[in-house]
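Supplied in structure tokens, the structure appears directly below.
Moving on, here comes chain A:
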Amino acid sequence: ACGSPASETPATQAAGTGKLKIALSNSFIGNQWRVEMENVFKAACAMPPYVDQVECSVFNAGNDVSTQSRQISNLISQGVDGIVINAASTSGLNGVVQQACDRGIVVVSFDNTVDAACGLTVNTDQVKFGQQLAQFIVDELNGQGKVIMVTGVAGTGADNDRNKGAMEVFAANPGIEIVATYSGMWDSATAQRATSGQLPSLPKIDGVWVSGGTDGVIKAFSAAKRPMPVVGGEAENGFRKYMAGILTPKVNGMSIGQPPFLSVISLELARGVIKKEHPKESITIPFPVVTSDTLVPGETVFPDLPDSFFADFTDSGPNATVILCQQAATDGTPCPGKTLDVNFGKR
Partner candidate 1 sequence: MSTRSEIPPSAAVLAVRAAGVHRAFGGVQALRDASFAARPGEIHALAGENGAGKSTLIKVLCGLISADRGTVEIFGQQVRRVVEPAARRRLGVATAFQELSLLPDLTVAENLLLQDPPRGRLGLVRRGRLVPTADTILRKYGVDYIDSRATTADLSVAHRQIVELVRVLAQEPRVVILDEPTAALPDRQVEWLAGHMRRLRDAGCCVIFTSHRWREIEQLADRVTVFRNGTQVATRDRISEAEAVTLMSGRTLAGTYPDISALPVGETVLRVDELAGGRLRKVSFDLRRGEILGVGGLAGQGQRDLFLTLFGARRAAAGTVSIGGEQVVIRRPKDAIRVGLGIAYVPEDRKAEGLFLPLSIRDNVALATLSRRSAGGFVRRRAERSAVTSISEQLRIGGGRASNQAVGTLSGGNQQKVVMARWLLTDARILLLFDVTRGVDAATKHDIYQLVADLAAQGKAILFHSSETEEIANLCHRVLVLREGRISAELPGPVGDADQIVAASLKEASDA
Partner candidate 2 sequence: MRDLIGRLVPTQAGLGYIVLVATAAAYLIVYTSSLGRFPTSFDYLSILNTMLPLVFVAIGQSLVVLTGGIDLSVGGIVSLCVAVTATTVTGTGIAPFGWLIVVLVLGAACGAINGVIVAAGRIAPILATLATLSIFTGLALWVLPVPGGSIPSVVRNVLSNPNVPTGLIWLGVAIGGWLVLRRTRFGMRIYAVGSDETSARAVGVPAGRVKLGVYALSGLCGALASVFYVSTTTAGDANAGAPFILTSIASVVVGGVAFTGGRGSALGAVAGAVALTLVIDVLFFAGIDPLYQSLFQGLFLVVAVLLGTVATLVARRRRAAA
């Protein structure tokens, strides 16, 4: 009774404009990171070369897999050329992603990637993320000290990978004692409350490893008037303000963030693959790392922006994957007079 799927698939290129249709399907807007991720995507779409080549659209699914699945199905019906996904569940969209692939749609997932083998992924190495932060703490403490781990949302791949990486490093250093592990839900407020509850019954803490919500953890230490430990955490601007001494007390730390511009790289990958400019290959990018010593105000920390802002909205340096301006991240406006050049050669 059903026609063959191929006959229903509309032409690969949007007929009228000749532009590619690429949609971003995001699971939810529950934190600043997601907001920035969408903003830089929108900004990129309004900048050359995308502004001439691509017709973008953005959808949120409120963290409900079946909603996101419906939206992706509808995108298939709409006949888009590419779909860029941050998934509500790494496994929950396999079915519909497979259907998109079957219809010749290029699917790129990032951050919370999709398992489906046919899709491409753009991500950082989350295990390494955990390892590197842990290694920093170990090094700063000379392998001796008491450490807290503040984890993310249990049951997700990223949380698991980061924890795994950290545990490997800590386990290899017998001088490090983990005195508490609890979830901050990747949320500053939650992390702050949980830490406040824990601190009084904990001994002096030498190091803190945070998967997300870092500034909340530091605020809890500061409110409890506890000596500030070495902190390995995410890229919240608030955390970096402490690292830079803009907020007191100054914190000795390392900050690694999942880059929000993963969405832009995914956009470029989708565009390139559709246009047959790139091979069909997944991409792993390095994550931008800063320490208290390498922070540059206005570039990697922003005194005037909120604590919850993710400060790594752009890559930097000569090998940068992509360079974005601040307003792209804060409100999605295109960076003036700039052609975006996404460069994922350096891996």
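Keep in mind how these were chosen: all candidates are chains of the complex that A comes from, given by their letters.
Keep this in mind: a residue touches a chain if its C-beta (ideal position, glycine included) is under 8 Å from a C-beta of that chain, and two chains touch if they have at least 3 such contacts; residues count from 1.
Computed from a predicted structure; not experimentally measured.
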{"item": "Of 1 or 2, the one touching chain A somewhere in this complex", "value": "2"}
{"item": "Footprint of candidate 2 on chain A - complex, ascending", "value": "1-3, 5, 8, 26, 29, 58-60, 62-67, 69-71, 73-74, 76-78, 89-96, 98-99, 115-116, 153-157, 160"}
